[in-house]
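One protein chain is absent from this view; the other protein chains keep their places.
Let's turn to chain A:
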Amino acid sequence: MTAPTRRLASGPGGRLAWPIAALAAVALALLVLPLLSLVLRAPWADLPRLLARESVLQALVLSFGTALAATAVCLVLGVPLATALARASGWPTLARRLLRAAVTVPLVLPPVVGGIALLQLLGRRGVVGGLLDDWFGIAVPFTTGAVVIAQVFVAMPFLVFAVEGALRTADRRTELAAATLGASRWQVFRHVTLPLVAPGVAAGAVLCFSRALGEFGATITFAGSLPGVTRTLPIASYLAMQSDPDEAIALALLLLAVSITVLVGLRDRWLPGVRG
């Protein structure tokens, strides 16, 4: 079955029909040319000076710090959520679908909507934010913590689905075998389940980190753009575009370099489709 399916669009000898080849070339150009232009127009000579600017370093440190924190939060909370999702087969169908939908929504939602929604929850007059303000005098929005929360909101599904996929393909009987050997539920999770899905967890963490690092819409809505507090690399890059395009390009290059590093790091074990 696989051979005919794979060759569906190609004529004899594996050649593509010309409209398909032409459209594919346009698609590829759309994906590659912008990034190529970015590299070509980069102020390479000025790059060290641009990247050494106080504002750039501030955004860099803030971005990496918050993206790492968001990834840590996603790992601690997302792995259990993925486990619940993968093991929910005994639940009622409606509950299972709602759970899955709840995890999927942030994936398809415009991030700005996520930011506005977070404000309604944790803003000064928000559902929970109001209480936090009244009782403890804590205001969440427009803080570095808010940046992390916004990143967790958008990045969590990446981790959850990567781990859930790994859990689904892992042989459940290894867990049963561990139980017959005296392992408690926690020991089974710690010594069998987790090591078996470790590649999925690692892949999910990397995807989660790169999504958190690139977060813009939810962050600027929920956390604003305070230099050194909430102005992350993407936001700094967007703002610089209006005042100092060279700095914006430098920041964009930096983000591109990180993305490529992530891709290269993932290529061998976790994204076999990317392997050339």
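The working rule: contacts are C-beta pairs under 8 Å (C-beta built on N, C-alpha and C of every residue); 3 or more make two chains touch, one makes a residue touch a chain; residues count from 1.
Note that in this section contacts and distances are computed from a predicted model.
Student: Name the chain not shown, per its UniProt record: "ATP-binding cassette domain-containing protein", "Adenylyl-sulfate kinase", "Cardiolipin synthase N-terminal domain-containing protein" or "ABC transporter domain-containing protein"?
Tutor: "ABC transporter domain-containing protein"
Student: For the chain not shown, which residue from A:A17, A:L131, A:L176 or A:L263 touches it across the whole complex?
Tutor: From the options A:A17, A:L131, A:L176 or A:L263, the contact with the absent chain belongs to A:L176.
Student: Which of A:P80, A:P110 or A:P195 touches the chain that is not shown?
Tutor: Per the contact definition at the top, the residue touching the missing chain is A:P195.
Student: Who touches the missing chain here, A:S37, A:T104, A:Q120 or A:S184?
Tutor: Checking the options A:S37, A:T104, A:Q120 or A:S184, the one contacting the hidden chain is A:S184.
Student: Touching residues of chain A against the unshown chain: what are they?
Tutor: The list for chain A reads 171, 173-174, 176-184, 187, 191-192, 195-196, 198.
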